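For this depiction, one protein chain was excluded, whereas all remaining protein chains were kept in their positions.
Then we have subunit A:
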Amino acid sequence: MSNVVVLDNGGGLLKAGQGGERNPAVVIPNCLYRPLTSKKFLHPTTTLSSTTEDLTSAAIRRPIDRGYLINPDLQRDIWSHLFTSLLHVTPSSSSLLLTEALFSLPSIQRSTDELVFEDFGFNSLYVADSPSLVHLYEASRRPYGLVSEAQCSLVVDCGFSFTHAAPVFQNFTVNYGVKRIDLGGKALTNYLKELVSYRSVNVMDETFIMDDVKEKLCFVSVDVERDLQVARKRGNDNLFRCTYVLPDGVTHTKGYVKDPEAAQRHRILTDGATPSRAVETKKETDHLEVMEKSEERKRVDLTKNEFDLTNERFLVPEMIFQPADLGMNEAGLAECIVRAVNACHPCLHPVLFQSIILTGGSTLFPRFAERLEKDLRPLVPDDYQVKITTQEDPILGVWRGGSLLASSPEYESMCVTKAEYEELGSARCRRRFFH
């Protein structure tokens, strides 16, 4: 039959490609942006971190807010660019597998359907939710693992707009068990922006640059108390201080980490080693380099377009684990998982705790899984095991699941065709997807 376009329409990144392939052909930010040099909003052609374009103070328009499609006109614009110039598909002869956030509102579902069938005229449509696709993918990768034998898993999707803990049973998301924290990558970037703007340089307009800072420098602390003490130290004892250089628009149009090695120093603080010893060993090894580095720092400091980060590096991702610290009245990720599991049948509890799958871009912070396990263990009954699996590529995990589903023989029978949509309308077609 016709080809299937798999589209993981995330709030941050849009992942699209042909069903059956391993990797999506196109991964672009799901937004339009307007750099200072332009008067019009432009379509991103690649992920913006890999362009050489000057993105200083670029304004952004996103069709998706809090994970849900609120601006269909803008989305139509982005999709038509995607289908015609990037993917080169003709919608009328292909089928679309689209991901949608859980618990989408009926009005949003209707506008999505209108977009797919009336504006683009796709042949057929299947709307999937991301947890079940991740489950499908992980189950197929390890046919004899627990996830596929027990046919259930707990998918923790920590994405751009929010974080979901969703139990999946027999390839279906158990919707009464899903729990959500209203914090994702976007909120973390904005929080980092706020901190840096107050403490050193005003970067409130630099969404793309701060995204880059967050991806390169932030990490999850395994022991916050200890790390705060380390971050308080002065000079070279402070393992966390590192400098990010903002673009100046003349010699370089991209910001960069001044000393990438220093940025990685936090990794030597493992649980076993006490901070002081770790520092000493480190000191001996690069005693010579220190002099050069400090010289260099003083020299470049005159330009004043850089800022230091210390405790912000781990206090920003920390918010996912304890949103209460931010003043949000929400439980942290570990508690979120426990509540999601507790909402399911008691027989599933031990299996769910053993098959936690992490997916979504925000789980890419170093040591995310380690910290989660540390937080989760005290909350789980003693006789249950806790096992957390990370995906090899958390950003593409959902898309790969969708690609797998699109190439399965049952796919065709699960779709809603254009004729059915015209006959029955949006609401009744949607019932087929059991959302």
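Following the convention adopted for this analysis, a contact is a pair of C-beta atoms (placed from the backbone, for glycine too) under 8 Å apart; a residue touches a chain by one contact, two chains touch by 3 or more; residues count from 1.
The working rule: contacts and distances are computed from a predicted model.
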Hey, which one's the missing chain according to UniProt: "Cytoplasmic tRNA 2-thiolation protein 1", "Rab GDP dissociation inhibitor", "HIT-type Zinc finger family protein isoform 1" or "rRNA-processing protein sof1"? "HIT-type Zinc finger family protein isoform 1"
Given A:Lys15, A:Arg62 or A:Arg400, the residue that touches the chain left out of view is A:Arg62
Of A:Asn71, A:Thr90 or A:Ser407, the one touching the omitted chain in the full complex: A:Asn71
Of A:Lys15, A:Lys193, A:Arg241 or A:Arg371, which one is in contact with the hidden chain? A:Lys193
Out of A:Val26, A:Leu86 or A:Leu228, the sole contact with the unshown chain comes from A:Leu228
Positions on subunit A where the hidden chain makes contact: 31, 40-41, 59-62, 65-66, 68, 70-74, 102-103, 105-108, 164-165, 175-176, 178-183, 186-187, 190-191, 193-195, 198-199, 204-205, 207, 224, 228, 231-232, 310-312, 315, 322-332, 335-336, 339
